[in-house]
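Just one protein chain is left out here, and the rest sit where they should.
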Amino acid sequence: MIVVMKQGAAPAQVDHVIQRIEQLGLRSHVIEGTELTVVAALGEKRDGAKQALETIEGVDKVVPILAPYKMASTEVKKEPTVVEARNLKVGGGNVGVIAGPCSVESREQILEVAQIVREAGATGLRGGAFKPRTSPYSFQGLKEKGLQLLAEARDATGLAIVTEIMASEHIGMVARYADVLQVGARNMQNYPLLEAVGESGLPVLLKRGPSATMDEFLLAAEYILKTGNTKVMLCERGIRTFEDHTRFTLPLASVPYLHEKTHLPVVVDPSHGTGKASLVAAMARAAIAAGADGLIVEIHPNPDKALSDGFQALTPTQFKQMMSECKKLAQCMEKIKA
Amino acid sequence: MIVVMKQGAAPAQVDHVIQRIEQLGLRSHVIEGTELTVVAALGEKRDGAKQALETIEGVDKVVPILAPYKMASTEVKKEPTVVEARNLKVGGGNVGVIAGPCSVESREQILEVAQIVREAGATGLRGGAFKPRTSPYSFQGLKEKGLQLLAEARDATGLAIVTEIMASEHIGMVARYADVLQVGARNMQNYPLLEAVGESGLPVLLKRGPSATMDEFLLAAEYILKTGNTKVMLCERGIRTFEDHTRFTLPLASVPYLHEKTHLPVVVDPSHGTGKASLVAAMARAAIAAGADGLIVEIHPNPDKALSDGFQALTPTQFKQMMSECKKLAQCMEKIKA
Amino acid sequence: MIVVMKQGAAPAQVDHVIQRIEQLGLRSHVIEGTELTVVAALGEKRDGAKQALETIEGVDKVVPILAPYKMASTEVKKEPTVVEARNLKVGGGNVGVIAGPCSVESREQILEVAQIVREAGATGLRGGAFKPRTSPYSFQGLKEKGLQLLAEARDATGLAIVTEIMASEHIGMVARYADVLQVGARNMQNYPLLEAVGESGLPVLLKRGPSATMDEFLLAAEYILKTGNTKVMLCERGIRTFEDHTRFTLPLASVPYLHEKTHLPVVVDPSHGTGKASLVAAMARAAIAAGADGLIVEIHPNPDKALSDGFQALTPTQFKQMMSECKKLAQCMEKIKA
Partner (left out) sequence: MIVVMKQGAAPAQVDHVIQRIEQLGLRSHVIEGTELTVVAALGEKRDGAKQALETIEGVDKVVPILAPYKMASTEVKKEPTVVEARNLKVGGGNVGVIAGPCSVESREQILEVAQIVREAGATGLRGGAFKPRTSPYSFQGLKEKGLQLLAEARDATGLAIVTEIMASEHIGMVARYADVLQVGARNMQNYPLLEAVGESGLPVLLKRGPSATMDEFLLAAEYILKTGNTKVMLCERGIRTFEDHTRFTLPLASVPYLHEKTHLPVVVDPSHGTGKASLVAAMARAAIAAGADGLIVEIHPNPDKALSDGFQALTPTQFKQMMSECKKLAQCMEKIKA
């Protein structure tokens, strides 16, 4: 950390900073500049020290130098992590596609979708059984019944089941049916839930919160990794900005940025990221070209009858088209990287 | 709702929309414009219909007309809700002030702060026992021990205890010690938690998520109100924007806007809202002048030794000064409103 | 337009709205809903009417239905516009690449870069002669001398020269040397400048302002189109959001969205859009896969000696690599679209 003193800070204030740095178990190093003084605080401790120094009188600001996450960092592990669940393989050169409806609505619906997903060449089936809905008056999911239908769809197709978990107390139940636990954007900083999914030992798809920075996102992953569960997929699903022509803004630079900083694979969700079916295929292609390790896409056999989020779901025909385009691009990307 | 058809939409597409509107239990009304056609969907149903209509072929967009929340709305209850807990009174002309440290750190610290809070004229004591921290390596709170210290501080001062709840399974324990349950910004859309705090019957301080719209904020309150618990205080604590000279951007227009839309009282948090001690008093004054029903402020007897967020905490002297200024402004506001 | 009345609006207020709509030369149509009344205002007039209606007592809000731009719209012209300048061809299936340094710094620098650009297969040369700089203490460009060097580089390579124009009074001079006038993000809503570049008759590269909505962007283009100059390229160069790991957030969904709404070609600037050389190639690839009609990229023979923005410039080697990747992806995209 670099402690920047205010212009005209008194020598006694600088001494106070030095003393505090040493109390924190760090080494200090003073640099007197033309206009002001900075003090470097050296050592391994990352936590709490910044706040402790920031409030000392005469201090202007404290600039951290090291990334706050560790286990997620490429500093700690260089080779990419590959997450697998049945035939779904994400990371390390594998591009896994997960598709399905926003919510499981009926046996007929989920079985039909699962066939479409498999035929188009994807290996994961998404579908919400417990649905976090902005309004308490919206459809909240079929709950355990929905999980049973997902499991039935898996038995019929071999697809890996990816479904959202909203509360720690559901983990036992959900783990009986699902292959991958999804933590939704609203719960990215629900720390007890992160620890609980970590402890389940199952692969986790962690969605970025709509106002989370990259550091916050990686620290949320760190909560899971700390339990010893390293099967974490990061999912970029769009952030909240002033843009109003899309539901969220999908910032694909996250993909190469995360690949620099972490060994964890990065999945992109162009459905929530745009909120408009007509933009999904273009953004799926762009995600592949940016180097994404996977896609998660909403489809529905009959979007205009969907009980939730139908406006962003692809029809089966649109999805097949998207898959065909993405496969071509993925092959092209393989040549580029080779 | 108003369904706007695309230019050149076929008559059969308009018919499909009409048919779907009627299936949803609504009445339809077609308006043929110079350049395009719109169909009004009339009736009381607010949920799901928008999505169902949005995906029909030929539809350009669906514009909702009614607010999505009900019980929180001034349409339903005109007179302001007053939330009380011991001597803390928030709403309906009462400006309640809650102050205290970010985290409970020790018996000595919390008892000292509680005396300062009471002497300065505030009636609520805040203090975290369970702390949601961005990093898993940060101090996570004293947990039940912290709650016991808060209760001891209440016994000594009569202040109402306001403390954060992070998981449904802690509610029984926390409710034994606290007077008001705080739902933090990270958990604003943790719906199982909202339902659980609602069912506790205790007053709730609900913090706005940093990327929540007003509708999302009021719908989160609606999850609590739906349990029958009407003792909900809304807390504006800043939103995430591009601004980097403050920790968050504190948008005080929320205060008069919420007063138009809801009967629930509005509390402002200038400490998290700015993240800088030197800006807190000015924003506390501004909140009062904007009509806020309460303030929640971080103070610390010795900010540079705080275990969390010390940089935004006021010293006891700064807090007394702020309270004196806010009292003068509150009196001035009473005359203005009279 | 749809005028939504407040709940409980008086019949006289509705009458006032109807009367005002007719004064504006529009037709009115009243729809009485279960909970409130809406009035549709029908006709061709798009301007001013919204504001005039919005302030009538009893009106809750006015919802526009038609897009506010006309000449830029695909409603008016379906076939894509192709903008050409020398060998640079952008739009209608042509992907044009413009590359070069942030600023023209010396004869040697710009001639060297121009050779690199041409050899790598790009057809446009960018380079600032007049530089808008956030700080008045920063290098402001070589001005006319810079333009002369650009012209010399064009003579040597045949590349089309793209350079920024900051003030109407410079247009005469700049037009003597440049092939394409660039309007920078800071000047996207400098309307006298937009009109002046329009009247020059030269092709224009219009950069999106960092907080401009799509409607504002297209209306800025409309200022140029209205002069009769239809050679307008829209350039997505990133928006300002809370993200701090990149200089701006590059929202590539703009590309397919703009293709739906306008016939004008869309160029992407991954250099400003990310602000980090290491992320540029991935975002250039993503832009191509999203369907962009062109790229504008910063390169520098020796980025660490650049007088401005060196941190986001590609080295010649990186640029060649990027071009090779983008060509492969562009070929792949041609097959996909075919």
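In order of appearance the chains are A, B and C, and numbering begins at 1 in each one.
Quick note on the criterion: a residue touches a chain if its C-beta (ideal position, glycine included) is under 8 Å from a C-beta of that chain, and two chains touch if they have at least 3 such contacts.
These numbers were taken from a predicted model, which means no experiment stands behind them.
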Chains shown that the absent chain touches, full complex: A, B, C
Hidden partner chain, touching residue among A:V4, A:V82 or A:M173: A:V4
Interface with the unshown chain - residue positions in chain B: 211, 213-215, 239, 241-246, 249-253, 255-257, 260, 273-274, 276, 278-279, 282-283, 285-291, 325, 328-329, 332-333, 335-336
Positions on chain C where the hidden chain makes contact: 20, 46-48, 51-57, 68-70, 132-139, 166-169, 186-187, 189-192, 209-211, 215-216, 219, 222-223, 226, 239-240, 277, 303-311, 313
For chain A, the residues touching the chain missing from this view: 2, 4, 7, 29, 31-36, 38, 40, 42-44, 63, 65-66, 75, 240-242, 244
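In this text, only the chains that are shown with their structure count from here on.
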Arrangement of touching chains [line / ring / star / complete / other]: complete
Chain C against chain B, contact positions shared by both copies (same if over half, else different): same
Angle (degrees, nearest 5) of the CA superposition of chain A onto chain C: 180
Interchain centroid distance [CA atoms averaged], chain A/chain B, Å: 26
Centre distance in Å when chain A and chain C are each reduced to the mean of their C-alpha atoms: 30
Inter-chain centre distance, chain B versus chain C - centres from mean C-alpha coordinates, in Å: 38
Residue numbers of chain B (touch at least two other chains): 240
